[in-house]
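Every protein chain except one is present and positioned as in the full complex.
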Amino acid sequence: MGEFNWTKKDLLSLYDLTGEEISFILDTAEEFKKVSQRNVKKVPALRGKTVVNFFVEPSTRTRMSFELAEQRLSADIINISADSSSLKKGETLLDTARNIEALQADLIVMRHPAPGAHVLLADKISCGVLNAGDGSHSHPTQALLDIFTIREKKKKIKGLKVAIVGDILHSRVARSNAWGLLKLGAEVHFAGPPTLVPKEFEQIGIKVHYNLKDAIEGADVVNLLRIQHERQKAGFFPSTSEYAKFFGINEETCKYLKPDTLIMHPGPINRGVELDSSVADGPRSVILEQVTNGLAVRMAILFLVAGRVKK
Amino acid sequence: MGEFNWTKKDLLSLYDLTGEEISFILDTAEEFKKVSQRNVKKVPALRGKTVVNFFVEPSTRTRMSFELAEQRLSADIINISADSSSLKKGETLLDTARNIEALQADLIVMRHPAPGAHVLLADKISCGVLNAGDGSHSHPTQALLDIFTIREKKKKIKGLKVAIVGDILHSRVARSNAWGLLKLGAEVHFAGPPTLVPKEFEQIGIKVHYNLKDAIEGADVVNLLRIQHERQKAGFFPSTSEYAKFFGINEETCKYLKPDTLIMHPGPINRGVELDSSVADGPRSVILEQVTNGLAVRMAILFLVAGRVKK
Partner (left out) sequence: MGEFNWTKKDLLSLYDLTGEEISFILDTAEEFKKVSQRNVKKVPALRGKTVVNFFVEPSTRTRMSFELAEQRLSADIINISADSSSLKKGETLLDTARNIEALQADLIVMRHPAPGAHVLLADKISCGVLNAGDGSHSHPTQALLDIFTIREKKKKIKGLKVAIVGDILHSRVARSNAWGLLKLGAEVHFAGPPTLVPKEFEQIGIKVHYNLKDAIEGADVVNLLRIQHERQKAGFFPSTSEYAKFFGINEETCKYLKPDTLIMHPGPINRGVELDSSVADGPRSVILEQVTNGLAVRMAILFLVAGRVKK
C-alpha cells in the first residue's frame, strides 16, 4: 500500500477526502476482505480500543456491519441507541459526546438525523468520529463499499458510466456516491421523477435525467435507491406501481442494460418496486457482494482512523 | 465420545435426528458442562466465528442462555431483535438471512413465530441454522436440555414414564420433548384439559389423559408447562384457579408422585397455577438444574454444528 500515511481523525464525508485518500481506504479494505474469508475471522488490530456505536436513528444493516467489523478487529464495543441515550433527558449532543470521550473511548460511530452533527463533534472531541449516516446528507461508508465493489468488478472507476436511480432528493447514498465517484473520474447520472431529482445537481457535474432509459443505457453500473413508502404518501409520486412502471428495473427495462452492467442496491430491497426479483437475484446483481464488501471497508476505515499518524 | 462424526449443518427439530445423534449431543454437552464449573468459564472453540442471534419473537432465558453459551465458546456475536431488523421495512426473511450470510456469519440462532421458517433458511443459505423456537412447532434445545437433565438424574431414558402436563396444544416444548423422548425409548404421557390436549397425539404413540392422576401416578418425570393467561381469556379453560385445582402440582397432588419423581418446568413459573412454590422449591424439583444444563447443551450444539464434518 505504498508510502501513504493516514492522518485524518474522522470520516465525515467523502467530500472531504482526496481521490488518493479514497483509493487508500479501498486498498486497505482489500487486505481486510481476506480476514473475513479465513477460518478464524479475527485480527487483534483494535484490541484494547473502545468503539462506541451511537445510533440516534435506528439502523440494522449499517449497525450490524460496523459492529461485526469492530468485533473482527477485537475492539471493545458499547452500543447506544436513541432510546437508551441521555438525549431523551434533554442532554445536549455535545454533552453526551463529551461523556463518551471521558470514558476514554477511541472512536464514535454515529448515525444522526442532523446533517453536520458529526462535524460539530469531530471538532470538539478527541475521539475519532465516523459518520454512519446523517440525514439526507452523507453516508460515506456506504459509498466506499459501493465504489469498492465497482472497482473490484470493473478494475477501475475512471471513465465508467454510473447511473443512480430513485429518490435522489432524500438520499445520502446518492450524494456520497456522487462525491466519491466524481473524485475518481467516473461519469455520474441521476434519474428519477422531477420531484425527487433536483436539477441543481448538474452544477457539480452530474447528469440529471427524468427518463430511465437515458440514464441506464450503456451504463456500467446501475445503483437503485430504495423507494420509501412515506415519500409516496407525501405526494412525491402518485403511486408505487406508477413509480415501478417508469423507474423500476425489471425484465422489460433490462433490455437497455449491457450484459455486464452491475446492478447495485444499498438494501433493503422493495422487490417489485425499484427492482424486480428476476434482476435482484440475476447474474448482473452484486447486491450481496456489496454487503460482504461493506464489512471490509468498515474494518479498513476503523483501522486507519484508530491507528492514524499524528501530523 | 467414540467414532461418531457430526455432519448436520442445522438443528431444526429433534424430529429430524436419530436417537444416536441425540445421544451424541448429550454426550458432548456433558463435556461442556464442566467448562461452566471451572474458574475460567471459557474455551476458544468458536474463536473468530460469528454467531447471529436473530430473535423475531422476544425471549429472555433462551436468548441469554444462547448468548452466554456463545461467549463461553469465544464466538463473535451479533444480536438482532424483531424491532431492530429490516423485516419492519418490508424486507423478506430470506433477504435478511442472505444479508447475514453475506457478512460471512457462521451460524444463525433464530426464534421465529412461523413453523417452518427455519427449514426455508437452512435450505437456502450456507450458514448453520439453529432453531430457538418456531411458533408452537419446535424448540429442540429446550427438549435437549430437558432430556439431558433426565438422563443425568436417572442414568437412562429408555423405559421411563414422562408426563408432560398443561397447554400441549400451543407448546413447542411438549412436541420437541415427545419426539426426542420417543426416539430414546421413553413412555410419553400428555395431560391437560381436552381443549388443550389434542387426542391426535395418540397416533404417534403418546398416551393422552384428561385427568392429572393417571398421567403422573408412578411417573419418573413430571414436566409442567407454563399456563399463559392469554389462553384463559381465549376460553381454553374457565379460570386459572380452576386450572390449578385440576392440573396444578401442589402438596395435594404430590401424593401421586414417587419420592424420586423429577419435577421439571421450562420457566418462567406461574407460582400457584401450574406449580405450587412448595413443590417448585422442593426436593424433587430440578428446575434450576435445567437452566444450568441448557447452557451446556447449547454450547454442545453450537460446537458440533460449527465444526461439522462435511459429508
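Per-chain residue numbering starts at 1, and chain names A and B are given in the order in which the chains are listed.
One rule holds in what follows: a residue touches a chain if its C-beta (ideal position, glycine included) is under 8 Å from a C-beta of that chain, and two chains touch if they have at least 3 such contacts.
This one's a predicted model, so the numbers in the text were calculated from it and none came from an experiment.
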| task | Could you tell which one of B:Ile147, B:Val162, B:Ile269 or B:Leu304 touches the chain left off the display? | result | B:Ile269
| field | Option touching the unshown chain, where B:Thr18, B:Asn39 or B:Gln203 are the choices | value | B:Asn39
| message | Using the document's definition of touch, tell me which of B:Ser13, B:Thr28, B:Thr50 or B:Ser65 contacts the absent chain. | response | B:Ser65
| said: Which parts of chain A face the unshown chain closely enough to count as touching? | reply: 47-50, 76-78, 80, 84-86, 89-92, 95-96, 98-104
| field | Interface with the undisplayed chain - residues on chain B | value | 36-42, 58, 60-61, 63-65, 67-68, 71-72, 267-271, 288-289, 291-292, 295
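By definition in this document, only the chains that are shown with their structure count from here on.
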| said: Centroid of chain A to centroid of chain B, CA atoms only: how many Å? | reply: 41
